[in-house]
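Here the complex is missing one protein chain, while the rest keep their positions.
Chain naming follows the written order as A and B, and within any one chain the residues start at number 1.
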Amino acid sequence: MTNFFPLAQPISTDEMERYFDRLWPICRSISGNGLRSSFEILQEIIPLELIEYPTGKEVFDWTIPNEWNITDAYIITPEGEKICDFKSNNLHIVNYSIPFEREVEWEELATRFFTIENQPNAIPYITSYYKENWGFCIDYNTLKRLPKVGKYKVVIKSELKPGSVTVGHCVLPGKSSEEIVLSTYLCHPSMANNELSGPLCMAYLYKQLAAIPDRKYTYRFIMAPETIGVIAYLSDYGQHMKKMTKAGYIMTCCGDDAPFVFKQSKHEVSEVEKSTAHFFKHADIPFSIIPFSVGGSDERQYCSPGFNLPMGSITRSMYHRYKEYHTSLDNKDFISFQAMSNTVQAYLSCCLIMENNCIPNCLVPYGEPRMGKRNLLPSSIEPNDKRRQDIDRMFHLISWSDGQRDLIEIAEKRNESILYYLPILDKLIEEKLIAI
Amino acid sequence: MTNFFPLAQPISTDEMERYFDRLWPICRSISGNGLRSSFEILQEIIPLELIEYPTGKEVFDWTIPNEWNITDAYIITPEGEKICDFKSNNLHIVNYSIPFEREVEWEELATRFFTIENQPNAIPYITSYYKENWGFCIDYNTLKRLPKVGKYKVVIKSELKPGSVTVGHCVLPGKSSEEIVLSTYLCHPSMANNELSGPLCMAYLYKQLAAIPDRKYTYRFIMAPETIGVIAYLSDYGQHMKKMTKAGYIMTCCGDDAPFVFKQSKHEVSEVEKSTAHFFKHADIPFSIIPFSVGGSDERQYCSPGFNLPMGSITRSMYHRYKEYHTSLDNKDFISFQAMSNTVQAYLSCCLIMENNCIPNCLVPYGEPRMGKRNLLPSSIEPNDKRRQDIDRMFHLISWSDGQRDLIEIAEKRNESILYYLPILDKLIEEKLIAI
Partner (left out) sequence: MTNFFPLAQPISTDEMERYFDRLWPICRSISGNGLRSSFEILQEIIPLELIEYPTGKEVFDWTIPNEWNITDAYIITPEGEKICDFKSNNLHIVNYSIPFEREVEWEELATRFFTIENQPNAIPYITSYYKENWGFCIDYNTLKRLPKVGKYKVVIKSELKPGSVTVGHCVLPGKSSEEIVLSTYLCHPSMANNELSGPLCMAYLYKQLAAIPDRKYTYRFIMAPETIGVIAYLSDYGQHMKKMTKAGYIMTCCGDDAPFVFKQSKHEVSEVEKSTAHFFKHADIPFSIIPFSVGGSDERQYCSPGFNLPMGSITRSMYHRYKEYHTSLDNKDFISFQAMSNTVQAYLSCCLIMENNCIPNCLVPYGEPRMGKRNLLPSSIEPNDKRRQDIDRMFHLISWSDGQRDLIEIAEKRNESILYYLPILDKLIEEKLIAI
């Protein structure tokens, strides 16, 4: 992968797969024990501290809802067949369904079904967090063959009562208190690209960043139920983040090997756009950059007018843009652990571009420095010697180190990645020709 | 017509045609009774107040000339034929011709003729306001068959003596004293696209704007003889206009159904360019935008360096760009009253874009507002429901209402007309989610 920064340590895709397999069957929601046990597994990789926001707490315009837990749900047809079995696929139950156990007529039950007629094999993903309700999600093939008369037995063994919404976060300190924020959501039941790819990529990105010895920036990792979790978190940390956030990313839909998509923040020209565009431009892989739009994920919160944080998002197959989105077809077959490893490396590269970007100042600014007396030039060099490029880069870097522009801008003047300039910069700093 | 704002009241093209038919035969000039009687007819539609600038008055670099009146003019050929009959077409006489009544030889008369050889049916339009002179305009077909010897009897029953130049204006007040200026000229004899379309469109635009209950802006209407009339008016009102003009248009050449042309002011990026471009971009009709150029009409005065008002011009077939321009062929056949009604609606739309543009501020800026508790969302909605677009627009509008950009910029981020956002904005203001 051209101009990706090297990993700080190898990523084991087998290990990643084992974590995926443990997380996959758990029925997560915006609250409850499925969410908590998912956090517990991820804490083996990333040291998330958990915050419990109690039911009823006011968080900005919102109120923390009751906690939801579920142990089982299914339907017995008039013919005795068990369908919509929660234990075989937790998407079958409308998330946050209230407890229910009764025989109902087909006519009543029919209004409780959600299906996708033009994807007849897919079970859709439906929630009803803020309106007490119950329902089942079913693939159209099954639905159409059900007897349209008779009594169905409905069983939903759930519980909806005061408890809390759980949010995870941790901070990896750097030399500066300026922060790079990484946020992902944990609240969807069994779906792979959206959502498990997000928490897993974040956890593995944590490991990479933690392995870097001298971080310039502080990194804040947030893993929270979408919307309500992030709103709750912002009610505590929003003002701090507004002050300290240099850049950030919402990590979501990063599990397959579709071309990367970078969605900008509202700032359009901040450090996150500059570094990410610089990375992709020189990475020699297909990619696209799209402007901010309010649809999507937690940029709705982070980029709301009161905060307007400079946070973008790097995805692969993006929400709303692939037909398996929010269905049972967004499963392990849809993703690849090698792709997720590459996504981690792409995020890492963008972070390292920000880590390494700087405004260099030439310390011998009047006329060019005499390189010969500093052993910075080979004693002789043929025109086609590959070292010539590095010599050209060295003179280019010295000449443009005027304290007016950063390393990205300087490298872009030769249409190159800053990766080629970092070792040269180190040498020039050592020789006291440049200070940063 | 896509994304035109609706008319404030219907326009009767029959009525417009009757006004046209009454105005058409009158011999107008930059002064005189033809001009005054034309104003009188137009005052039935728009309450213009008339100002008389007396002959000899200094107005900036200019002096008000003598007033010109004419009752008849013609030529009798050696064969007794009456040609160049003013009463059949008032273009036959060079406008501002001095009185003359004498027999002249062909050789002398020949130097007094103006014709257009490559448009042999057209009578050209010629003036001599500032140099005392006389002459006749004639179609080339007639000219070439005239006997080239013998005595011709020339009769010009005109009068050139101290009087005044008449200018009309009126002001339609709005909540703000900032003004949108609409200017057109009245001084050409019988020509349709250039000029009667201008005064008629302005009069009907006046009626539309007067019918709007809560105007934000004050509207200033100026109808004046081109150049001298506007210079005179500016000598009175120029300093006021320099201070108060938010935007403006010179209304001219707006009578046929050729594609719209918008000529920018010198400002290039002021409100008039922004609003007009926004209108045309979403109007789904062919159009072009051209930069300011000094040729044309009264932008020479309004945009002179001392004033430099932000005034553009929306035309159909533009001056100098159609072959019938300044000839007898620019007549009723060339124009259409439906096209003029559409021109009025285009001008109205641009004005209403300015009226409705505003900088919205989100009042629930931290995280997204909870829409469910405000009944701003349908209880359930299918993915293809057309209301989904309005929901997306609502979230888009809330998210971008950061006090940093106006409604046009916000709508343009989704490449849409502000028309789609106005009802949503009203609802959000009512719900106290947005203030403007």
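FYI, contacts are C-beta pairs under 8 Å (C-beta built on N, C-alpha and C of every residue); 3 or more make two chains touch, one makes a residue touch a chain.
What you see is a predicted model, and the numbers here were worked out from it, not measured in a lab.
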Legend entry - Residue among A:F114, A:F287, A:F395 or A:Y420 that touches the chain left out of view: A:F395
Legend entry - Selected residue (touches chain absent from view) among A:P10, A:G80, A:P286 or A:G372: A:G372
Legend entry - Candidates B:Q9, B:S177, B:S293 or B:Q389 - the one touching the absent chain: B:S293
Legend entry - Residues belonging to chain B that touch the chain removed from view: 59-62, 130-131, 227, 230-231, 234-235, 238, 266, 291, 293-295, 300-301, 303-308
Inset, instruction - For the chain that got dropped from the picture, name the residues of chain A it touches. - result: 361-362, 364-370, 372, 392, 395-396, 398-403, 413
